[in-house]
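Shown next, in structure tokens, is the structure this report addresses.
Only one protein chain is missing from this complex, and each of the others stays in its spot.
Right, subunit A next:
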Amino acid sequence: MTDSKYFTTTKKGEIFELKAELNSDKKEKKKEAVKKVIASMTVGKDVSALFPDVVNCMQTDNLELKKLVYLYLMNYAKSQPDMAIMAVNTFVKDCEDPNPLIRALAVRTMGCIRVDKITEYLCEPLRKCLKDEDPYVRKTAAVCVAKLHDINAQLVEDQGFLDTLKDLISDSNPMVVANAVAALSEIAESHPNSNLLDLNPQSINKLLTALNECTEWGQIFILDCLANYTPRDDRESQSICERVTPRLSHANSAVVLSAVKVLMKFMEMLPKDLDYYGTLLKKLAPPLVTLLSAEPELQYVALRNINLIVQKRPEILKHEMKVFFVKYNDPIYVKLEKLDIMIRLASQANIAQVLAELKEYATEVDVDFVRKAVRAIGRCAIKVEQSAERCVSTLLDLIQTKVNYVVQEAIVVIKDIFRKYPNKYESVIATLCENLDSLDEPEARAAMIWIVGEYAERIDNADELLESFLEGFHDESTQVQLQLLTAIVKLFLKKPTETQELVQQVLSLATQDSDNPDLRDRGYIYWRLLSTDPVAAKEVVLAEKPLISEETDLIEPTLLEELICHIGTLASVYHKPPSAFVEGSRGVMHKRLPARTGSGEGTECPDVGNAAGGSAPEAAPSIIPSQGDLLGDLLNLDLAPPTTTGPTPSTSGMQMGGMDLLGGGLESLVGTLGGDIGGSPAMGAGFGAAPAVMPASLNAPVGGGLGDLFDLGGGVGMPMGAYIPPKTVWLPAMKAKGLEISGTFARRAGVIQMELVLTNKAMSVMTDFAIQFNRNSFGLAPAGPLQVLTPLGPNQTIEVSLPLSTVGPVMKMDPLNNLQVAVKNNIDVFYFSCQYPISMLFVEDGKMERQVFLATWKDIPNDNESQFQIQDCHLNSEAASNKLQGSNIFTIAKRTVEGQDMLYMSIKLSNGIWVLAELKVQAGNPNYTVIELPASEIAAQINASEFKQQTDLNINCSEETVN
């Protein structure tokens, strides 16, 4: 008798033929036809059109035919609810059948027909069946309650089925109990707050009794239900454990795992010094190991669970390392899981064996497995200090195999080993460098670059190596780009003389040519650090890095606790809480391990309390957040595993206040903020309090642009720097056929500099640059020709510094500090105007004699006086005075009146005009009052506004330093 023929009919008109056969008088023919219908249904054909004909076959004594029709009904009733009613009568009749098998079949099938109208008719038969004399019917009816609840929860509650179900927990038949427990557990899950499964010592006792008698599946339902119970005290907990332990010898792995779950959970409540606690721990290991001789799929489930158990209670399996050794024929998913557990169990005692195994695995075929094995060797080195040396030599052996992915993986882990044991294994760097060319994966490249940067001083050709990476900078992944940037900055800080060009190159690549904001920002930060304060830069970039911790990728403790409560289930396989993959209300309830509660005797035994308290830190090894802290990430740790330590002191206090002091070279970011940047104190304040590091001044006479980055020595220790406004775009490329000019003015060592950035945004090369000024208020004029020696290619940028003299023709402009400029190149002549800061004109010999000052102060007519306030400046008078001196505003005298500091100051402009000022500083009051008296009749108003701007800016700059 072969049924396969039913699968083969595919011809057209089939439905019609089937219809005829279904209505045939012959029983055999009917049955054949129904079989064909079921076969079509299985392969996905729509046979719903036959509904009435099939239902007609339902009234039969033939059980087999009946079952087939029921099967059809279950599939199609939903699509034909009205027709389905036709079947109800037969169901109701069948529920009264003398044969218990038929009664059960009817109630089982009715529950599967998910049509609202039918459920109403279901209630009465179900109620009868729940009280049926035959246990087979009762156990089927118990499940049917769960089915009905799924369709119409309200109906089930209204009809009181839940109470009947609860009564079934006390049924005499173990299978009825088991099914009732299963049904109640599922219903309770969708009503998290209901007290459906009212577990109390009595009901628990009943469950434990049924546990010994029911089928393997029933045992699983009961154990899973028990796991939700929280015993009242440790004695109850122990007695439950004692009755559950025998299940560990069950042949069904699911029974074993569910028993393990109950034990793991209730063990939490047992005092650790109890003899029974130790016995229980010992009893858990053998069944877990036995699970590994099950079929591979179950092994996988078991291994995922063991992974959790090992994290929660490492002592259980610490002597069982060998059983986790990988077998050649294990499926890959078993292999990978075993490897994970091997690493977790690795200790000084077994490390030799583990390493030998791992080395063996590293020669296997499966790439993922080999990689993981190599990584595992690195982890062993970090975890077991004594083995580090052996691990490193093993890794070196593996690198010698020249198998590409092995080498790459090895380099990545060696980097971690360096992080853990600095200054110990750097002798291997030479070997690593030999393999530079074969690295094609971002992670490996980044790791190698990190190593080169970190140990630049020991690698003779570090600059060449890094330069070789720089060639294809834009094709690299972000990870590599970031690493390269950091590595080159490190290299520069270590060998500043030879690598200026390289660092300039990488900074401009990162800041100008990249679309990646991370990269750009990091580039700017380094740039500013380097240009502001190389000492701080060194402290920040070359800071001692925190050691990486030995325990990586542990599951976070609260999640681990939850997962322990879900041992055996999907959650434990995915290592995710049920809410992460279950829809609706079912997964929402978070399970937790019970807290340890002492029983009545608990107080007599002092260790109980201690054990509770003491276990917490033990059970919670330091966990690494999956994302490194932001600051660490900024500072070249991006490819290292995240660290446990908090912010390190040397890195947290970034001296951002120095930003405004920057020399040239930073046009875009600062430029967009314009002159406002200095005026807003919030800018500085945002970076928080920090230990004081005096910023280096850039007073030394150097050319503009990047040049000033490199004269680092001279400025250190000098308190001040003159204010230089950020660069602004003076001539946009659109107006000048592709030439874009931005710039600023600076006063360096008594020379006024016009600092220009010329960018060629056109397609053709630009040459023959020249510059000329219109007559202006202070007679500014170029002191020499514009030094653009090389032609400017498309997309090239050049920075030029033009010294200015103040001996040119004078004409009063409006505003006073306006300057009109003409720039010529091979294409055309372009005109633009810009405004220079008056402070640039303050000369170095502007310090007036005290006597002269007094006399002059009195001589100036009151009309010339102007007064204004500087808001929100937190400098004391001393600091303010120092600060201002940097911009050639000199303090002549100081006196203190009623808690107010009065500073008297003088300024001399390049054209010999004097300005005198009085600065009132009130302790605790952030606002300054300035009274200003220009000693000359010339344009008092300019000074008023300019002074305000200048002092403001300067004071703000220095504010960070002092605070």
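Here is the rule we go by: a residue touches a chain if its C-beta (ideal position, glycine included) is under 8 Å from a C-beta of that chain, and two chains touch if they have at least 3 such contacts; residues count from 1.
Methods note: contacts and distances are computed from a predicted model.
Only one of "Adaptor related protein complex 2 subunit mu 1", "Dynein regulatory complex subunit 3", "Trafficking protein particle complex subunit 2 protein" or "SKP1-like protein 11 isoform X3" fits the UniProt record of the hidden chain, and that name is "Adaptor related protein complex 2 subunit mu 1". When you scan A:Lys265, A:Lys312, A:Arg344 or A:His566 for touch with the missing chain, the hit is A:His566. Considering the whole complex, the residue from A:Lys67, A:Lys117, A:Arg458 or A:His474 that touches the absent chain is A:Lys67. The hidden chain makes contact, of the residues A:Tyr121, A:Trp217 or A:Phe830, with A:Trp217.
Interface note: of A:Gln154, A:Asn329, A:Asn423 or A:Asn862, the residue touching the hidden chain in the full complex is A:Asn329.
Across A:Asn152, A:Asn173, A:Ser239 or A:Thr856, the single residue that touches the chain missing here is A:Asn173. Along subunit A, the points of touch with the absent chain fall at residues 1-4, 6-7, 35, 38-39, 42-44, 62-64, 67-68, 70-71, 75, 98-101, 104, 108, 111-112, 114, 134-137, 139-140, 143-144, 146-147, 150, 173-176, 179, 182, 186, 212-213, 215-217, 220-221, 224, 243, 245-247, 249-254, 256-258, 286-287, 289-290, 293, 295-298, 300-302, 322-323, 325, 327-329, 332-333, 353, 356-357, 360, 363-365, 401-403, 566, 568-574, 578, 581-583, 586-587.
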